[in-house]
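Note that one protein chain is taken out, while the other chains of the complex remain in position.
Chain naming follows the written order as A and B, and within any one chain the residues start at number 1.
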Amino acid sequence: MHRRWLGVLLGLLLLLTSVAALADLTVVWGEDRDDLATLDPRITQSRHELQVIRQVFDSLITLDDAGNPVPWLAESWDVAADYTSITFHLKPGILFHDGTPCNADAFKFTYDSIADPATGSQAAIDYLGPYKGTVVHDDLTFTVEYTRPYGAMISGFVLTYLAPVSPTAVQANGDAWFAENPVGTGPFKFVEWVRRSHITLVKNTEYNWAPANALHNGPAYIDTLGFKFIKENSTRAAALETGEIHVGDLMDPLDVMAFEGDDDFDVFLGRVGGVPVTLYLNTSRFPTNDRAVRQAIFHALDLETIVDNVFFGYLKAATGVLASSTFCYWPGGDGYYPYDPAKAEAILEEAGWVDTNGNGIRDKFGQELSIYCPIIFKATLMTAVQAELRKVGIDLNVENVTKARQDELIMNNEYEAGLVRWVATDPSVLGILMHTDNIPAPGYFKFNWQHYSSSVIDRLLAEAESATSPDERCSIYATLQELVYDLALMVPLQETTQTVVYASNLTGLRWEVGNYQAIFYDVQLAD
Amino acid sequence: MLQYLGRRLVGIIPVLLIVMTLAFAVIRLIPGDPVRNIIGGQPVSQQVMDNLRAYFNLDEPVYKQYFGFMRNAFVGDFGISYRNRQPVTKVFFQQLPATLQLAAGGILVGILVGGLLGIVSGLFPDSWLDTSFMFLALIGVSMPTFYSAMLLILVFSVILRWIPVVGGGFMGLILPSISSGLWAAGNLARLIRSAILDVMNEDYIRTARAKGLIERRVVLGHAARNASIPVLTLMGLQLALFFGGAAITETVFARQGIGKLLVDSVLEKDYPIVQFGILFTTSAYVFINLAIDMLYAFIDPRIRYD
Partner (left out) sequence: MKRFRRLSEETGQWCRYVLKRSWYWYKKIAESPGAAISLVLLLLLVLMAVLAPAISPRDPYATYIGPRLSAPSWQFPFGTDVLGRDILSRMIYGSQLSLVVGILSAAFSLVFGVILGSISGFYGGKVDSVLMKVVDIWLGFPPLIFALAIVTILGKGVNNVIMAVGISGIPRLARIVRAQVLSVREMSFVEASHAIGAPSWRIIMIHIVPNVLSSVIVLSTLQVAGAIISAASLSFLGMGAQPPTAEWGLMLNEGRAYMRHAWWMTVFPGMALFITVMAVNLLGDRLRELLDPRYRRSRN
């Protein structure tokens, strides 16, 4: 009797825990976030979501390793001389996963819906630029028009954000359905998404419109592509070792070090473009409204040593408002405020910050030099920064908060500092963080977290956007970057680095230029 | 018996009504405009805000909202998750299988380990076995879950590499089950031991033992009856806790489950999920208690409900 019950119990347990049979050739990507919200390229702003979306959707253009645009869904394109429109000529015969044709109308539908505020686009709408409308000439030809000259248009069309979505699927089922049942033209088709657990894609056997720089054309080599959400760094490393996943994203530097010495694994480090991990300082609140305080923070931090220590030499200290791999990076930031704690103290003394009550923290007008700094990532780095600032009498009050809490504090202007980073290939990202229109307010979540309003900066941003030659754009952005350094609005800390470890029997893994997202289309798995 | 069951079920109705009212109040008591919480600061037009307000019935007077909420709840509609824009019940029940697996595993570990330690200790009181087993039980009740979880990973996955850390399937369930079953095992061992000791101290057993008439099996039989009620109570409590999710175990072992969903929903202010979480865990608790009370009567004929 007892034994039978035990048997039943064990059987039940086995049944509950049995996994679905795996397909023949499966590659699994270990993802460090488990809270993906949407797989709709028009809506997402998360690189974690984009990592999946990139496999399901195709772009019009892509960049080769040298950063030059090459054809993908578009065979060719013509940019108008005044930068107010661009005309695309599509490859014939492209199909969405639902069998409907991917034609000029599909692109018009996609861009119109991105521009519609009701869709709730979080990033695509920014990359679409000053969008006026799309004119369809015939099935394979269309023109995207802008309200004013838009020099950065190509850098938008190479991003997955502006990939075409199946109008039939969206119209039949609605945006909410599409967000979790994406239908694109890409080399992998969406199968299932079990929230917080995994996402499964299978290869698109119809696929034969690979980008010009891909290693092959036709369907992908692997049959199934899985994404498994494993938040813990150490768990992800262990899962790689046991072969439960083949590629691990955002690995801890210490693990990277261990895997580097292991023949079974390869390591990939991608210096990501955009805005590095940066300590922004709120200029609308005491005490960071004092430029002396902001400059002292620069001088007090030996960033090279801090970053080297915390990340074991795998990550680099940031040397500019833009990451060094970004187009139009201004190298003058390196050494603009050299590490010099004595100077930091001198600047503070001169500005009237003295420790009058002997608690180790400077004060002025009876108020402590205490900077409230809510963060949602990089806790260890910030603990190190905090310890360094304390040495010159600045109290950086770091609190680890949730994203929801951070957003609330930002909208209500209840913080003095925090961390920001932005992955991008184009310097136009600076506008998102610097423009006066982007100062957050209650109910208005935008990214000028420094709360710094300047007509000079706004003008420079506008000029850069409509500049027509790359040299002209870069010289405007250089002026802007120097100005930001001079005002000490933000302290760039560490360059974002994609630290990926993958099984060495996996070949053909390629990386998106700029944001270093993995492309699985050419991947093969040796025995 | 049936009558008692009926009475108890009727008694549960007001409890559930209170819970639902509480759950309803949660969203209204949180400071800030619920619609603002929903869109999380995305710049949207007044039209979108009004649409959302109408969609979540927030444009009606509170009493109407309340009855609407109750009416929807009775047909199983608990609204839409703020974060995923998916039905709350769908988001929630996607996490249920993982939670049930862990609950089954944890309770199995509790019963097997706790039972073994308790019975051996009870039958050989004050022996070295008893002392060491009771020390193990003490460890079980004193070990914080996150510590035992991390030690298990350290030993079995990192050092010995016997058991994968994440793997789905049976192997992946072993360590989390042990870690989350330790507390129940320790408690159970202590309960069973003292139940056996109580029986051994009863006069008729002492006499019988003195005459050499008694077998261990008989002692165990009596002890089983004596121990069954506290053991059932404990297991019921443990099961109810599991339905609330083993947030810490799930976090450390990177598992899915209700606990982690609730923790994340609280932190990310996904109130509809929290609302349903309150309802689900408290109802689970109430119904498990009822089931345990009914089981008492089956196990111990002396307990009669009339």
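Operating definition for what follows: contacts are C-beta pairs under 8 Å (C-beta built on N, C-alpha and C of every residue); 3 or more make two chains touch, one makes a residue touch a chain.
Everything numeric here is computed off the predicted structure, so don't read it as measured data.
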- Thinking of the complex as a whole, which visible chains are touched by the chain that is not shown? A, B
- Any idea which of B:9, B:25, B:62 or B:139 touches the chain not displayed? B:139
- Sort through A:40, A:58, A:180 or A:232 and give me the one touching the missing partner chain. A:232
- Which residue among B:19, B:73 or B:185 touches the omitted chain? B:19
- Note on the structure: Residue list for chain B contacting the dropped chain reads 14-15, 18-19, 22, 30, 138-139, 141-147, 150-151, 153-154, 158, 194, 197-198, 201, 240-241, 244-245, 247-248, 251-252, 259, 262-263, 266-267, 269, 274, 277-278, 281-286, 289
- In the whole complex, what residues of chain A lie against the chain that is missing from view? 232-234, 237-238, 252, 254-255, 258, 309-310, 379-380, 382-384, 386-388, 398-400, 402, 405
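The criterion applied here is as follows: only the chains that are shown with their structure count from here on.
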- In their shared complex, chain A is touched by residues of chain B numbered 32, 36, 40-45, 48, 83-86, 91, 94-95, 97-98, 100-101, 104-105, 108, 153, 157-158, 161, 164-170, 172-173, 252-254, 256, 260-261, 264, 267-269
- Task: Can you check the complex and tell me which residues of chain A touch chain B?
- Result: 9, 12-14, 16-19, 34-35, 37, 117-118, 120, 122, 176, 179-180, 194-197, 228-232, 234-235, 238-239, 241-242, 244, 402-405, 407-408, 411, 440, 443-446
